[in-house]
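All protein chains but one are shown at their positions in the complex.
Each chain gets a letter, A, B and C, in the order it is written, and its residues are counted from 1.
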Amino acid sequence: MSARATTTLAKALNMGLRSAMERDPKVLIMGEDVGKLGGVFRVTDGLQKDFGEQRVIDTPLAESGIVGTAIGLALRGFRPVVEIQFDGFVYPAFDQIVSQLAKMHARSLGHVRLPVVVRIPVGGGIGAVEHHSESNEAYFAHTAGLRVVACSNPADAYFMIQQAIASEDPVVFYEPKRRYWEKAELDPEATPMPLHEARVVRPGEHVTVAAYGPMVRTCLEAATVAEQEGRSLEVIDLRSLSPLDLPLLCASVERTGRLVVVHEAPVFLGLGAEVAARVTERCFYSLQAPVLRVGGFHLPYPPARLEEEYLPDLDRVLDAVDRSMAF
Amino acid sequence: MSARATTTLAKALNMGLRSAMERDPKVLIMGEDVGKLGGVFRVTDGLQKDFGEQRVIDTPLAESGIVGTAIGLALRGFRPVVEIQFDGFVYPAFDQIVSQLAKMHARSLGHVRLPVVVRIPVGGGIGAVEHHSESNEAYFAHTAGLRVVACSNPADAYFMIQQAIASEDPVVFYEPKRRYWEKAELDPEATPMPLHEARVVRPGEHVTVAAYGPMVRTCLEAATVAEQEGRSLEVIDLRSLSPLDLPLLCASVERTGRLVVVHEAPVFLGLGAEVAARVTERCFYSLQAPVLRVGGFHLPYPPARLEEEYLPDLDRVLDAVDRSMAF
Amino acid sequence: MTMASEIEGSQPAHHAAGHPFGPPAGPAGDPPLVQLLTPEGERVEHPDFPLEVTAEELRGLYRDLVLVRRVDTEATALQRQGELGIWASLLGQEAAQIGSGRALAPDDYAFPTYREHGVAWCRGVDPLNLLALFRGVHHGGWDPDEHNFHLYTIVIGDQALHATGYGMGLTMEGAESAVIAYFGDGATSQGDVNEAFIFASVFNAPVVFFCQNNQWAISEPLERQSKIPLYQRARGFGFPGIRVDGNDVLAVLAVTRAALERARAGEGPTFVEAFTYRMGAHTTSDDPTRYRLASELETWKLKDPIERVKAHLARTGQADTAFFAAVEAEADELAARLRHDCLALPDPAPLSMFDHPYVEPHPLVAEEREQFGAYLSRFAEDPASSSSTEGR
Partner (left out) sequence: MTMASEIEGSQPAHHAAGHPFGPPAGPAGDPPLVQLLTPEGERVEHPDFPLEVTAEELRGLYRDLVLVRRVDTEATALQRQGELGIWASLLGQEAAQIGSGRALAPDDYAFPTYREHGVAWCRGVDPLNLLALFRGVHHGGWDPDEHNFHLYTIVIGDQALHATGYGMGLTMEGAESAVIAYFGDGATSQGDVNEAFIFASVFNAPVVFFCQNNQWAISEPLERQSKIPLYQRARGFGFPGIRVDGNDVLAVLAVTRAALERARAGEGPTFVEAFTYRMGAHTTSDDPTRYRLASELETWKLKDPIERVKAHLARTGQADTAFFAAVEAEADELAARLRHDCLALPDPAPLSMFDHPYVEPHPLVAEEREQFGAYLSRFAEDPASSSSTEGR
């Protein structure tokens, strides 16, 4: 494959999965419609054809069953990568994820390892019906025993999915569904950064803006607009939601003195709450303004014709930047 | 019944349930072992005998089934009070709670109301085996469409359970299981305060300490000790976790300038994160120190022989007070 | 043929010597299928399900079938034209839905999935509501109690438990009505659906579990959900299951009526498997050429649920060309009305999303509503202050 091709995020994930499957025969893919159909977002396109029905498994329609049997397969030495079709359908598997997947390593005093990846297409903005636009990362980030990451671009998608599969711990892997078809350069030969490190995607001076997944692009656009108004935003892609890369965040906030956290999930107990609380604790004397949060409202995700209003956008990010600067 | 009797928290709940059932024939109790046994904590003791098997229903052993059929019963006009036997067993019902119970009123544009109460004995400190000591309130507090409350004493237990049952919205009702047998005065004739208001349980000057459920008593004890050291702690019982009573919290913090939030749940994305973030935003200029949080560690709940170390106690609260004062 | 064999399947009663657990379980061949109207439009009798239908009733069913198919076609067209976000077509399942929907008494209550447009029709829900839902105007705008038709449920299987709980409530009240829970073949794998079987059986709830086995759960064929015919699932839970020709509106009507009657009589739940076929894509977002052969569709076209009724009506002289033309015209009119009304559907006002998260006041929602309102007014006053490239 030619290096530095331009690739969609979905295709990058597909390439990453393929590469992981080629490297390790224990890697399996499981889920609803992941086989012939290649998944409703085509992330597993062609994999069943090339790796067979034993390694790319169309399962019965039961998320708890999928995660529960994936745990059993992991106990036997496999490395299952589970696809949850849409964010809103992970809840039937919540017990298996929270009570079993997250806790079994601890329960066994370290004897048992469950290198299972749960892939979740996340977030709104695609005009879908109910349950197809949820941002539920806070549930899993609050759950000790899990690691939670979110990719925001093709290159990260390609590497992070492989790193997640290679992780000996269970990983909940978020894919920004409305960015699946966005293209960017991907060099498969590049050396990836560690899975749990954040990245400054745009350096700046006045306000730090932290986001992840689908909101990274929104924040970058906001930074472009802000620049025209003479405001320099430092945009950080958190990438890892649990654990958080606090050193990088704090280093930035210590320079800028201001932080805005942006995500689609409702603000109340969303990831921004933890970022705000922790950064404030560490950087209390550096902060010129309270950490401000931009996110979804405290509402069930609204019908599609309202999602543009519901979701944080460039203007709401800039509004928060303004409010931060006003302190 | 004689007013101002001394009652355990479990008995107060029992009295509250009885009173609600007497008042409204649509109130039902459902769950595992709630009938003849009266629940493993005896909170429903005697109710089946007095109200019959149609109103106090021993269900099959399936939490999703319990909550799902409770929703159906509520659609028919009943007001089911569901008992989840232990905190760690609510997860099989997570989908029904988060995707159905929380969202149906919004989904129906207000046509459907689901006045369902989900009672959860919560927290550790009783020397139990795994899954019997979890503090999972943050999951539900993050979920828009739910109300989440936690009682800490018999009088509140008695009134709050009735208010929760009277609520037209679904309520997740937390009961501090290690406080079930603690006694206090209860005057059933008293006028209760509104369900979603917090309460200053001990006024003070130097540091505000906010807690709920089982940790309220711990914080009161800490305040007693602190007083001997010349430190005056204002202890707030949050009572309502979603929504939060911010006006009361902020009024206190504006006076004290310092806030410590205490809960058993892991700190990372625990309720304290939201309290910290929101209070900091509102009271930025009043805060002399960052909001500090005392809670469980980022670990699956440890075996019982370690829980005394794991759980926040008086000393850890005082340690946080010290750290707050040191800013 | 006795009903017991239909209910319990035709498992061999004896096993090969030396196999203590009998022969390996496998697909039990072609299980019996209750049919009252052949694909060719011939009326046949079934000993257990006698059915009297007047010519008028039959014409009424035909009209229902044609109208809901026309609604479906129009909705698909609207989606193609960008007016709906997505549409889940009922094409091929009209008889299963009209037959069961028309079996319901006014007081019975139905719990649909996202595909029960035909049942919605029978319950008097204006199809415009369904278009509005798939357009993204709301998540379910009708009052369920006005129609005894619950909201569409999208999370697979969840509604089976709601239906069961509702049925338990009916029993407690001593009400003499029944509940029908709709779900698909794929849904039978969900824990919630199986828990519903358990609760319904244990509490003897008056529930008809109506499974439209349309052979596919998106791209997954039935073999991914079960090795044996689905109606046999019920026998593991202690209540009867039966397979009916889901493309035969009369058979579905008769069997559903009987099952509802059973429920109302206090005899508990029944599982009805309507054997049918999803003739279209899973939804307008789906591409079935990736996973199934066109020839399969061709076979099923010969069993079309509408054609056979038309053939029967025509052959028996119960309807003439004028009738068929009138129904066609009514369908066109309905489609035109729906298209017009759909295009005219106003987008909900931004602040309306804050209307119904809770029944009672909620300070956080109130605060967010106020702040967002103020934020929007700033833009309204000074649109230039929006830096957004995406037009608002």
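One rule holds for everything that comes next: a contact is a pair of C-beta atoms (placed from the backbone, for glycine too) under 8 Å apart; a residue touches a chain by one contact, two chains touch by 3 or more.
In this text the structure is predicted, and so the values were computed from the model without any measurement.
The undisplayed chain touches these shown chains across the complete complex, A, B, C. The residue touching the chain not shown here, chosen from B:G16, B:G35, B:P121 or B:P154, is B:G35. The hidden chain makes contact, of the residues B:A128, B:A166, B:M193 or B:A251, with B:A128.
With the whole complex as reference, residues 2-5, 7-8, 11-15, 20-22, 24-26, 48-49, 188-192, 194-195, 198, 201-202, 223-228, 232-240, 242, 255, 258-259, 262, 267-268, 270 of chain C touch the missing chain.
Considering the complete assembly, chain B touches the hidden chain via residues 32-33, 35-38, 40, 58-62, 64-65, 88-89, 91-92, 127-131, 221-222, 225, 229, 268, 297-300, 302-310, 313-316, 318-319. Chain A meets the missing chain through residues 54, 59-60, 62, 64-65, 67-78, 92, 95-96, 99-100, 103-113, 144-145, 147, 167-169, 196, 242-244, 246.
Quick note on the criterion: only the chains that are shown with their structure count from here on.
Ranked by separation of Cα centres from chain A, the top chain is C. The most centrally placed chain, judged by C-alpha centroids, is A.
Note on chain placement: the centre of chain A and the centre of chain C lie 35 Å apart, centres being C-alpha means. For chain C, residues that reach two or more other chains under the stated contact definition are 138-139, 155, 191-192, 357, 362, 364. Residue positions of chain A with contacts to 2 or more other chains are 64, 88, 91-92, 130-131, 268, 297-300.
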